[in-house]
Each structure stands twice: as structure tokens, then as C-alpha cells.
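Note that one protein chain of the assembly has been removed; the remaining protein chains are unaltered in position.
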Amino acid sequence: MPFPAKGVTERMKVIACYKWVLDEADLKVDAKSRALLTDRAKYKISEYDRNAIECGVQLVEQVGGEVIALTAGTSNAKNSIKDALSRGPAQAVLVKDELMGQADSAVTAKVLAGAIRKIGAYDIIVCGEGSSDEYSQQVGIRLGQLLEIPVISFVNKVEMKNNVLRAERKLENGIEVVEVNLPAIITVLPDINEARIPSLKQILAASKKPVQELTVADCGLSNADLEPKVHRLSVLGAVMERKQVRIEGDVSEMVQQVANIIKKEVSC
Amino acid sequence: MSKIWVISETQSTLLELLAHAKGIAQGESIVAWSFSAEDAQAASQQGADLVYHFEGLKRPEDCTEELIKRAKAELPVAILCGNSKRAKEIAARLAAALDVGLISEGFNLKRNGDNFLSDRYIYGGLCVTTQEVTAKPFMAVMAAKMAEPLAKGTSCPVETVSTPESNVKFVELRPNQAKCDICGANVVVCVGRGISKEEDLELARRLAAKLGGEVGCTRPVAEDLHWMPEEAYIGISGQTVKPVLYIGLGVSGQIQHLSGIRDSKTIIAIDKNENAPIIESADYALVGDLYQIVPALLNELGA
Amino acid sequence: MSEERFDAIVVGAGPAGSVAAYCMAKAGLEVLLIERGNTPGAKNMTGGRLYGHSLHKIIPNFWEEAPIERKVLRETVTFMTKESEVSLDVKSEKWNDAPSFTVLRSEFDAWLAGKAEEAGAMVAAGVRVDELIKENGKVIGVRCDEDEMQANVVIAADGVNPLLAQRAGIRSELLPKHVATGAKEVIELPKQVIEDRFNLTEDTGAAQLFVGECTRGLQGGGFLYTNKNSISLGLVITAEEFAHSQYSIVDLMEEFKMHPAIRPLIEGGKVVEYSGHLVPEGGLGMMPPLVHDGLLIVGDAAGLVLNTGYMVRGMDLAIASGEAAAKAVIAAKEAEDYSKQGLSLYQKELDNSFVMQDLKTYSKAPAFMENKRIFGLYPSLVEDMMVNLFKVDGVPAKPLLKEAVGTIKHYGGLMQLARDAWKGVSSL
Partner (left out) sequence: MKYLSIEERLGTTKFIVDEGMPHIIVDKTICATCQEKPCLRACPAGLYQLQDNEIRFDYAGCLECGTCRVVCLKKALKWDYPRGTFGVEFRYG
């Protein structure tokens, strides 16, 4: 994959948003208290956001330009920069504020919108359709509304055709094909691409790329704006109340009992 | 007279939303926004006090700016949306414009006074969180199949609304071929790694056919072994099913799979490993060799 | 395309690799440390004990900042039979001046690699090194997928599976008798319960090795190390044994947990991780040439592990080898000679240090370990002698010596025991 394609006249500017999340594979739940245990849990770039970064990088590889990786989080999000930059973006912008720790989707979208206004001109914004921790499936869409640009959500194929962005959306009843003029925002599904694994050279190059840190104030927001609209009262391990009946006996006895249960549930 | 809105472009969820709205209404009138004449008709008889029907829209999402305008004017108490991708986009744009929270895939909706409470799953189904919203309007995308449509009554007025095209140009819609038949299935027979050869899927097919159900599978069976299509695998990144009866054949029951069958009414698990996680998550568990149990079960059921 | 050229590329961010990178970076060299795990430590597992002396030399009092678990002040060696355990159990404060610590590698290795990064080394994680690049016999760099990166010297710290050396034709495949397969469980238990059950004062730890029934007489042993709020418990079995035994390590591991000697110690615990690893055991017999043109081999990749039966040491040797390799590279840079000759300081440093001297001292241990009686017969002999020693059943007692000789006859006789004992004493 040549990287990035040179020689295209106008340089497209793509902003790829990502979130630094707790790796859900590291999370455990205490069986008795159902409390969420996060010790030893590591952070990672949210899965679908890797597809968003990859999508931005592939777009600029086709038509020339550069990708800016953008994230908002607590100081912990600083650890995400090297990984994000090793996936192809030319620079990174981090909005850092401890209050982002309990931000909800409404706050995150406002902060990102503020950061993008500060970044200035752009052509395309790419977001994941949902984060792997909350999966509230709305930050990218909210962002487009706040920036008053066209929104194309749940995209699994995108291409630039003489200055018009053409996208395919994978919906429940089929594939909807749409076109928009730029600037525009898309939220992408995980099957839009396979995020390439950062190579050694990309990892080494990442540490040399520019990183800009913004405060919430730089984004034109006050601490009051960071007050979440949705208040989280509790987080507990999800438990399935099931009968947990163990069918005993030899094969024919077990089959006898389970056949009756099935017949009770389903007429067959 | 304050209102509760419901919005969905699929009739089944629209009717469920009306039931949810009825559940939390305290004197508010219920307004339904629909996108086809049939949906408008159904909604008008099953819980709505007033139905708007968008006309001539190429894409349901094109209604959003109109909805924003009206919502800012009327400031409904609550806005409940369906959980299709189109409805999720409308809901998120509306919430952003009104600068309010939006609970996604919510269930166990409760109201006390003007505060609303709802549960939802996070961390890929590992946890459930209870969230509260105090600002108005309360907005939520409701999880599907969590309420029964209300009984038919006298129909209420239906008004048509037209709205200009949006800045997103519709090109075409290609209806999809691989329909997700296990999503709506009443009975799901699911195969896991406990099945050793591809031909043994026949056992699951015969059982499913006998019970009028469909055959699903776990991620490895579709992604690694490729014995079944991608649309057939059940789990967080696959399909979610809500059958009356789920029967797991050789399914160990990893958390990612369990979160896709969580809402099944009855779960039966047949697995040789008594320590498999699914055994604890099943209503009825048979520990043994499925290659003996299933054939015996088939002829017990006369299949 | 190699616009960048490093003084040294270190492959593998385990103790050996990270220490080599740390020492070279501290001396101002341009160092690249490549780790295939997503973070240093993510791919590393160990029984669980680090003898601190060699790291103390490099980072004085490292235990004050490093994420160690407990300082070991209780050593136990236990002979296990089906129904008994006979232990040599030593508790002492005297080990304070030569401390050893239980560690969990995921955190510890991340800290150690972090020190290398702090000192100026570039760390690239999540990258698998596929092969060494050679140019007329000299190693000039490494290839990772499509990327080639050059350096004056490559330090192979890629662990017990020496794929880089094998692919470069430097060494052949490991022999089953030279390595042992380990299985391990980390079992979570409250801090207080651990300190109560092992009779430990705050933050001190216990280390216990088991011989006999735990491996059903196969060559190998069990280990138990106490961490802050978990227990590292596992088995190590020489790989060769699996060719003709009917036991599997998967079953032996759980049966070991069910043995009366173990079960009460871990009762109520929760298994939070299961891991497996290969441990070099061949000593000098398995070591490849460690110095080549443009290449040094350190740590497990060099087979630098010492197993004397009552003690297993890997990390302290690995750390010392990392330091020695760094010194050699620094010297080579000064002399601008990265040939085998230019890097020869590495072997000299090892020879003059405890690393090679200990390996030579215990060089006969691997052979001694192949004596099956150690794992099958003698645990039962010790059991019989000890049980009889403390048994009172009204039968007129025989004098101790007569009693002991009688028992020994039953277990192959005095001559065989004396020969085995002499071989053991002389090889340890």
C-alpha cells in the first residue's frame, strides 16, 4: 500500500476521532457482589475507532491529503497518542481534562465539536459507529449535527468521486447508497475495512509526529458544559436469572424429560 | 398539554414504543411520528392520540430538521425512538440539537415525577447500568421486543407532513439478500464447537425443522470453521435473538455469545462439559454426549 | 530503505532485553527495543521468583520502585507422596542482605522496559521480528514483516524459543531433555489469608518447591510462590518425559492442586490466569555460541537458566547477561568493531561473573536430574523413614540406625542410595 499517494492537487484534510477505552476483555465481575473489577485492565483504542482511523488513512491514500487523529479524555488518554499516530495519521490532537472521566455522549460530542472548530478547515470527519465500552452509537452523529454538516451514519463503504463523497450504509433492510458534498461526517461500521497492524516503521515514525494538547477552555467550553446529561447511578455485572435445572439420568431418561419441556414451550 | 413523542420507521417498534409511552405517561398525550400510511394507520389505533405521517421522503432521516424545529417549539416531556439504525441517527441528531442526553438500547424504563430512569448494557454485555435523566425532554432509543403492542382501539387523527430534501442525496436502496432469519425465529437451535464435523449440522437442522425454528451458531463455527454464514452467528458482534426456546448443542457459552441470547424465554443447553459457562446460564442443562442425546431426542419428538 | 540505523536493536523486552537496552541507552547509544507483545510483559510468564542481586547492581534498591510482590523470607522444599509431605522449611531474616522477590511479569517487565525507555531507548511493542538480516556472514539488522531495520549489533533476547538463531542457522532445534514444560495458575486470595496460611509477616513471602507425587515420578517438580494477593502455583516437567508417559500436564496440574499438601493452602482461591511456558534446563549442554558477527544472544535464548532441583534461577542470570551484552556493545562502539572479535567482551564478562561460574559449578546437575529415583523412589523412602520415626504403635522400637537401614534396603539398598547421594552432592 503506497503511503500516502502523492501528486494530487488539492490536499484533503480528514479528522479521525477515536476513544481510549478500558479493554472489555480485561474486565471482570465479582460473582457475589456483581461489582465491576477493573484492576489489571488495560486501555486500548476502541475497536471500531481503529476502522475509523484506517478509513481516514485509506481516503487520503487514494486522493492525497492528511489525517488528524482527534481524541478527548483524561490525562490517561495521553498514552493513546503513539498507538493512534502509528496507524497513519500525520498529527494528533488531544483534548485533556479530568472531567472527561464522567463525560456522557452529549459532553463528548460538544468537546470534540469545540476542538474541531479550533482545528479549523477540514473536509471529512470519520468516527466509529460506537465505542466498545459504552456503545451508545451517537457521538459521531451528534458531532455532525453540532457542526451543522451532513451526517452519514453506519457506513460500510466510502469513496471520493470528483469532490463528492459517496457512501454505502448497511441498514437492517438493505444497503442505502448516498452522496454528499464536503465537508461531511461519517460513522463507520467495523466491516468497512480491516485496520492494518502498525508496522515497525510506522511505530518509530509515530514518535516524531506533532501532537497538540488542548484544554476544554481552548474548545470554547466551561466546566459547566462538561456536566453530563445522563447520570450513571450504578454499574453491576449483568446476571441472567435462569432456573439452572440439571436434567439427570441416562440418555433416554434425560431425553424423556427434555422432550416434555420442549413440548410445553413449543407446539410441535 | 405536554406530550410524549414516539418515532420509528418500522411498524413493530412503533407499536412497542406506544406501549412504552403509555407506561410512563402521566396525563401527557402521545404523538406518533411514522413514515408510511400503514404505520400511521396502525399507530392511530394502538395507543397514539395524534399521528404524524411524513410523506414523500426518500430517506426517513430527512425528517430530522423538521422534527428539531417542532421539538424546540413543543418541548415534549419524553421522546422514545426505535432501535433501527435510521431511528438511532434521527434520535442522536435530535438529542444534539436539543442539547439533551440520549439513552441507547434502554429497557426497564421508569419515571418518578419528571426524572426518568432506564437500564442498559455496557462493556459488550458484561454489565448493566442504571441511568437517570433529569433535563427535559427525556430521550431514549428503546431496546426492541420489550413491550407488547397495545390492543386496537378507536383510531385517532392522522396528519401528513412534508419536508424539504436534506443535504444528503439519496442514490438507491439495494434490499439485502441474506435475511437474518434467526432474529425473528421462535425457536433457535444453536451449534457450537462441541459439534465436531460439518455434516453433523444436519442434527441441528432436523431438530430446528421439527420445532419450526432456525439454526444459529457461535462465532468460531461461522468465522473460523465457516460451516455457517456470517449472518447466522449469535453474539455481541453477531445477531441478537429473542426466541421462546433456545437449544445450545455443544455451545460452551462465552460471555460474548450469552449476551446475544440473554433475552431468550427458555434456554436448554446440551454439552459434555459440566463446567461450561452455559450450564449455569441455562434453564435446563443436559450434561452428556450430544451425539447420543440429540438423535434420541429427534425420534422422541418423532422427527 | 534504512534511513535509520541504530547502534543496537534488542529483540524481546524481557529482563535480559530490557536491561541490555537500559544499560546501552544510559551510555548514550541509539537503542531500539522490539517486543512482540502489546506491552512488555504481555507475553512473559515465570514461576515467580527473582533473585535481586544482579538487578540491584544496575538499579540500586530497585525493589523500592519496582512492582515486586513479596520479599521471600521462607524457603521450603517438600517431598510429596500420595498421602504425605516431608519438608525442609527454613524461615530467616538473614536473606535480607541478598533479597529475592516474587514477581508477576506482566507488571514487572512493563516497569523494567519503562526504565529502558526513560533512559532513551526506543520501544516498539506489538511487533514480531521475523528474522535476522545478514550480509556476508555479519548480522546487520532485523526484518519485521516488510520492514527492515539496521543496526551495528542485534541482541537476541527473544526467549526460550530461539527462532531467530534457528532461522539464521546458528542453532538447531531444542532437545526435549534440555527443556521443561511449565503450566501455572495465578490463584487470587486475600492478602491476610496468604499471610495467615503461610505464617508470614506483612509483605514477606514464601517460596516452595515440590518433588515426587506432584509429577507422578516424572522428572520435574511443583512450585508455589506467594504474591501480594495471589498465589503462583504450577508444575514443571521435562519435555522428554511426555514421549513415553501416560500422564498429561493438563491433568497433573489440577491433581497437584487437589493434593492434601496444596488444597488447604489455596482453598477459597479463584483462578485468575492460566499460563504455560518452556524453561531451559540443559545448562551448558544446550548453550549455543553466544557471540557472532553483529549478534549477541542473551537470557533464555542463550539457555542461561540454572535448575539445581531445590532452586531455579533464570531472571537473575538473564539480567546479568543483558548487562554484560551492553558492556560489550559499548566497547565495540568505541573500537568501531562489531565483529565477533569486537564483541568478545560479552563472553569474558559472563565467564568472570556468577553466570558462567554457577553454570559450571552445577554443570552436572542436569545429568543428575535424569535419575528417576529422585522423583519416584526417594520421596517414598523419605516418607517411610519420617513416618516410622514419629510412629508409636506399641511394637517394641528398633534402634534408629537399624530401622533406617531396614527401610533403605526396601528402597534399592544402601549402595545405590550412597552412589546416588554422592552423585547428587558432587553435582550440586
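Labels A, B and C are assigned to the chains in the order they are written; within every chain, residues are numbered from 1.
We adopt the following convention: a residue touches a chain if its C-beta (ideal position, glycine included) is under 8 Å from a C-beta of that chain, and two chains touch if they have at least 3 such contacts.
Computed from a predicted structure; not experimentally measured.
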Touched by the hidden chain, restricted to displayed chains: A, B, C
Touch criterion as defined above, residue of C:His53, C:Lys91, C:Arg128 or C:Arg373 at the omitted chain: C:Arg128
Hidden-chain contact residue, picked from the options C:Ser18, C:Thr181 or C:Gln219: C:Thr181
Of C:Gly17, C:Gly37, C:Gly141 or C:Gly424, the one touching the omitted chain in the full complex: C:Gly37
Hidden partner chain, touching residue among C:Glu65, C:Glu135, C:Asp203 or C:Glu267: C:Glu267
Residue among C:Leu278, C:Met386 or C:Leu428 touching the omitted chain: C:Leu278
Absent chain, residues of subunit C that touch it: 36-38, 41-46, 104-109, 126-128, 144-145, 160-161, 163, 173-176, 179, 181-183, 185-187, 230, 239-240, 242-250, 253-254, 257-258, 263, 266-269, 271-278
For subunit A, the residues touching the chain missing from this view: 25-26, 40, 42, 197
Where the unshown chain meets subunit B, residue by residue: 196, 220, 223-224, 252, 254, 273, 275-277
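In this section, only the chains that are shown with their structure count from here on.
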Chain contact graph, described as a line, ring, star, complete graph or other shape: line
Farthest-lying chain, centroid of Cα atoms versus that of subunit C: B
Most contacted chain pair (by C-beta pair count): A-B
Centre-to-centre distance between subunit C and subunit A (centres being mean Cα positions), rounded to whole Å: 41
Inter-chain centre distance, subunit A versus subunit B - centres from mean C-alpha coordinates, in Å: 22
Inter-centroid spacing, subunit C versus subunit B (mean Cα positions, whole Å): 53
For subunit C, residues contacting two or more additional chains: none
Numbers and ranges of subunit A residues touching at least 2 other chains: none
Of all residues in subunit A, those that touch subunit C in their complex: 28, 40, 42, 197-201, 203-204, 207
Contacting residues of subunit C [partner subunit A, same complex]: 4, 32, 34, 38-39, 106, 122, 124-127, 144-147, 149, 272
Residues of subunit A defined as touching subunit B within the complex: 22, 24, 27, 29, 36, 104-106, 109, 132-138, 141-146, 150-154, 166, 169, 171-181, 190, 228-238, 240, 242-247, 251-252, 254-256, 258-259, 261-263, 265-266, 268
